[in-house]
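Removed from the display is one protein chain of the complex; every other protein chain stays in position.
Coming up: chain A.
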Amino acid sequence: MSNATALQHSIAAETGSQEFLVFSLGEEEYAIDILKVQEIRGYENVTRIANAPDFIKGVANLRGVIVPIVDLRIKFRLAEANYDEQTVVIVVNIADRVVGIVVDRVSDVMTLTSEQRKPAPEFGLSLPLDYIHGLGNLDDRMLVLVDIEKLLTSEEMALVEEAGE
């Protein structure tokens, strides 16, 4: 972690605010902890993996590292899965793994204070409650704060082999 980010992080911890990367899947806006994000790249050259669930689009080459690419839109039926020039892949670092997630668009980076973060309602969201930190309130926008680590390491994502297999 560079000094700058470390500093930001400590400031964030003191004030209870946190930075999020905001992206959209269909109509809804989602946000994930920016510290989990490694980079953002275009959706290209993804090699299909046979006999894998449909939301695992395959694997891609990230400068010599083979990275699985997941489409959450398909997994949670959030939106129609179109792939065009606007489609981007957010490469995240979770549990010592690198995973790419396909999103429709990355909008911006936002700082949310603790007041702006609300607990998520029990139902009504497209994502299971287990994977949601809460909701972010930003003027008239509602952001779903996703616990990306928990989501991607969950059994139903089938990204990580269970122990003892």
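By our rule, a contact is a pair of C-beta atoms (placed from the backbone, for glycine too) under 8 Å apart; a residue touches a chain by one contact, two chains touch by 3 or more; residues count from 1.
Note that in this section contacts and distances are computed from a predicted model.
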item: Which of "ATP synthase epsilon chain", "Chemotaxis protein CheA", "ABC transporter ATP-binding protein" or "Transketolase" matches, in UniProt, the chain that is not displayed; value: "Chemotaxis protein CheA"
item: Contacting the left-out chain in the complete assembly, out of A:52, A:74 or A:106; value: A:52
item: From A:74, A:98 or A:138, residue that would touch the chain that is not displayed; value: A:98
item: Hidden partner chain, touching residue among A:27, A:84 or A:161; value: A:161
item: Residue numbers in chain A that touch the chain omitted from display; value: 45, 47-53, 58-61, 63-68, 97-99, 155-156, 158-162
